[in-house]
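The other protein chains are all here in position, but one chain of the complex has been omitted.
This part shows subunit A:
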Amino acid sequence: MKTELYIEQLQMLLEQVISETTSTAQQLAQQTSHILSRRIIDPGRGIKLSTEERQALQYEIKAALGKSTYTHGIGFAGYTPENQEEKDYWTLEWWFKKGDELQQAKLENYQNAQRFLDFRSFDWFQQPACSKQPYIQGPYVDYICNGAYTITTAYPVMVQSQFVGVIAIDLLVSSLEKVFLPGLRKIKQAAVIINDTARVITSNTKGFRTGTLLRHTPMASTIVRSSQPLQLLVL
């Protein structure tokens, strides 16, 4: 059956997007760790990037951003608590695509705004900080960096076994739609792409708005309980 083939193809595409994004995040996290490897890390104190470290990091971030067609933004986020000499500091070395160009988001300049918004409360920072494991958050409204509906893949950066921050990769739901819609359209039945909490990302049928939770619909019982960040549900 052709439909079965299309379903399989789309499932493979979903897995591909996740695995590509996760491995890019992992690679960048390792590169970041290497850039910071010469320091002596004070446990729990985080790090502040030196000019050389920042430049080296920017080079790697821009390279990674240039390679992906559907990624919106990539960056390093870290936090240094207050001490006697300095106030607390939110490090956010963030680059994103604007048309054909790569731009830097000057988010670090506004520390008071960063203090108010505090990205440490977002799962993409908090989860890797606690578990030292990668984490995918979303879709969610990212009002700190890009202001759009986003899926963020975060990978912890470890230096000398200490957590110093995360590498985060932003995928916009609007961009993912463009990637998945051709495949979704080929499937005759109603098909929905959801996340691991049954939240709708996109579908080929009206009545499944982006952002809604499927638990309130009759087919909730047929949802496969999977921990995959992107799943295809054919109804």
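Following the convention adopted for this analysis, a residue touches a chain if its C-beta (ideal position, glycine included) is under 8 Å from a C-beta of that chain, and two chains touch if they have at least 3 such contacts; residues count from 1.
Methods note: contacts and distances are computed from a predicted model.
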| item | value |
| --- | --- |
| Protein name as given in UniProt for the chain not displayed, "Phosphate transport system ATP-binding protein", "Response regulator", "Pyruvate dehydrogenase complex repressor" or "Cellobiose ABC transporter membrane protein" | "Pyruvate dehydrogenase complex repressor" |
| Hidden-chain contact residue, picked from the options A:T69, A:Q84 or A:N112 | A:N112 |
| Contact set of subunit A toward the excluded chain (per top definition) | 107, 109-110, 112-114, 116-118, 121, 139-144, 147-149, 197, 199, 210-213, 216 |
